[in-house]
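The other protein chains are all here in position, but one chain of the complex has been omitted.
The letters A, B and C name the chains in turn, as written, and every chain counts its residues from 1.
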Amino acid sequence: MTGITFRSDMGVDLLDHMGDDDSIVRAARVSSGSTGSEQANKGLLNMLARDRHGSPFEAVTMQFKIDVPIFVAREWFRHRMSSFNEVSGRYKVLEPVFYVPDMQRPLRQIGKPGAYSFEPGDYQQQYIARACGMRAAKTSWEEYQFQLDRGIAREVARNVLPLSLYTSFIWTVNLRSALNFLSLRWAHPDSTVPTFPLYEIEQAAMKVEEVITNLVAPEAMKAFNVNGRVAP
Amino acid sequence: MTGITFRSDMGVDLLDHMGDDDSIVRAARVSSGSTGSEQANKGLLNMLARDRHGSPFEAVTMQFKIDVPIFVAREWFRHRMSSFNEVSGRYKVLEPVFYVPDMQRPLRQIGKPGAYSFEPGDYQQQYIARACGMRAAKTSWEEYQFQLDRGIAREVARNVLPLSLYTSFIWTVNLRSALNFLSLRWAHPDSTVPTFPLYEIEQAAMKVEEVITNLVAPEAMKAFNVNGRVAP
Amino acid sequence: MTGITFRSDMGVDLLDHMGDDDSIVRAARVSSGSTGSEQANKGLLNMLARDRHGSPFEAVTMQFKIDVPIFVAREWFRHRMSSFNEVSGRYKVLEPVFYVPDMQRPLRQIGKPGAYSFEPGDYQQQYIARACGMRAAKTSWEEYQFQLDRGIAREVARNVLPLSLYTSFIWTVNLRSALNFLSLRWAHPDSTVPTFPLYEIEQAAMKVEEVITNLVAPEAMKAFNVNGRVAP
Partner (left out) sequence: MTGITFRSDMGVDLLDHMGDDDSIVRAARVSSGSTGSEQANKGLLNMLARDRHGSPFEAVTMQFKIDVPIFVAREWFRHRMSSFNEVSGRYKVLEPVFYVPDMQRPLRQIGKPGAYSFEPGDYQQQYIARACGMRAAKTSWEEYQFQLDRGIAREVARNVLPLSLYTSFIWTVNLRSALNFLSLRWAHPDSTVPTFPLYEIEQAAMKVEEVITNLVAPEAMKAFNVNGRVAP
């Protein structure tokens, strides 16, 4: 089987954005008609995050290109306060790019529902997880190609492909909804609300947060973090 | 491989609902404070559907249990104006129920993007589509079970499973959003807006419409249909 | 001026609802496929509220008839995750029902933005607030009637009416969104998140909560309250 690519990382690229920390301040100050110094603005952002005044954070919008396995995309699309445009297996022949867990991915789930912890797999489990993932990818890709070669429609043939297949989508989201995503999808030590995200979406969430912090709204992210990472 | 079930149908069951045709009329009549005869109420429903006064249709809510393959659920979850609670492959061991196309499922896609038509497969294509689907299901199920047996976490092992795996979810939706679903997911001859739904979700949409027509809001559905099936 | 009614209370009536505590449990248990005893179900509701698993609370929907002044309705309509059908001053001649503050309504705002407190007015302030409200109502109602009598359209004439005019609407909302409303609109002593609701909408929120607790989902409301009244 030629041409199959395996990867373990999550792709997060910022395509565009509207607004920054100042946009949040401007939206918030509309209500009182006030203005303030830079220091006062930081204090205002902190107050908005602390007291959960969420609507001013909707004044910033962002657009990302996301490349993740389907099992991650399935969780991502549950965030309804955002927009998605995704590659369609009905309209194009898909690319053979599949996820397999890397060495960092914990493989063993310990404990009971509501109180799980995850621990690294032993050497054999690491081998098995990768080998099974690769085997399933190769076999299913052959079944997919075989059907396409016999003239069967893409939208039928693709049903044999596994959840580890990578997909791509454009995600348009405002900062308030993005903060909700981050509070749920990253079990950050500073969080005051418990969350148990899937490892792979947490890896993606870390990248989303890094991008927003560096390129979009650093002071807002600081306010989010010092106030327990509760989505406002 | 024991225990695998193959099916081709879509499961749609009404669990509960709030309101009916009269609820729509009541919501609409709030604006004018008027009342009317049964005949006037039918005329009102017709006017609401014709002129796209959508909000009164939000006065009816429904709850369904849906059983469909993941590739259908993926489309379903794009309907953001509704609520979903789905089986989780993180919290339970999944059931080996897989979709394979039946004899009615058109297998050949003819034409160019934006102008596709679908036609039945020939005998060989029908055989191949089913055989590939069954083989992929069995192989991937073995890989899933093998990993679980070696103590690998459910949420890792499930990634080898194909999009043809059945999933279950509870769908809570108001009638306005449901009409939008029906207008997009059923290429009905009475539709005035073109749509090109996936065959399998169209089968499910037909069942959703049958349930709403018979058990929830028959006059509203009549008004929807005689006015070109445009979601109000 | 004949026929004017003054009132100070907020009208909240449950018209219909779908589901109850058990519906939340059923929606939550879909993910794990589990069942449980009545005691386990209460524990589950508590866990859902504590850890902010919000989506199962969307499985319950409610419909209310709300009668409040326009200045209260203006805040209410900011809750976008719900449906509204309101009396229209374009389609009907409005009723002369106006709000004036009663003796319980605090009239003096003490302190700075972000740290306000409210205290009762003195006797003179109480008199003035009521007298001004009644005078404004009567004067504007005369201007409204005068314009209608001269053949001026309702939608133009109504612009002279004050924010104290009562309006009516049907509010269709799921329990998750209703909990968000309650967490923001009632500064309850058990709340862990600060909020500074308008007195009048807080009076209405108390009635909404009483209705939900008594008639819809008592155990869910208990779980909401013992977990700091944070909307899940």
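A few remarks follow.
Throughout what follows, a residue touches a chain if its C-beta (ideal position, glycine included) is under 8 Å from a C-beta of that chain, and two chains touch if they have at least 3 such contacts.
Remember, predicted model here, so these are calculated numbers, not experimental data.
Of C:154, C:207 or C:222, it is C:154 that touches the chain left out of the display.
Residue C:101 is the one among C:19, C:56 or C:101 that touches the chain missing from this view. From the options C:40, C:103 or C:132, the residue with contact to the unseen chain in the full assembly is C:132.
Residues of chain B in touch with the missing chain: 32, 34, 47, 51-52, 113-114, 193-195. One chain is missing from the display, and on chain C it is touched by residues 69-71, 74, 77-78, 80-81, 84, 89-91, 99, 101, 105-109, 113, 118, 121, 124-125, 128-129, 132-133, 135-137, 139-140, 143, 146-147, 150-164, 198-199. Against the chain not displayed here, chain A makes contact via residues 15-19, 23, 26-28, 30-34, 55-56, 58-59, 61, 63, 83-88, 91-92, 168-170, 172, 174.
One rule holds for everything that comes next: only the chains that are shown with their structure count from here on.
The mean-CA centres of chain A and chain B are about 26 angstrom from one another, to the nearest whole unit. Averaging C-alpha coordinates per chain places the centre of chain A 35 Å away from that of chain C. Residues of chain C found to touch two or more other chains are 32, 34.
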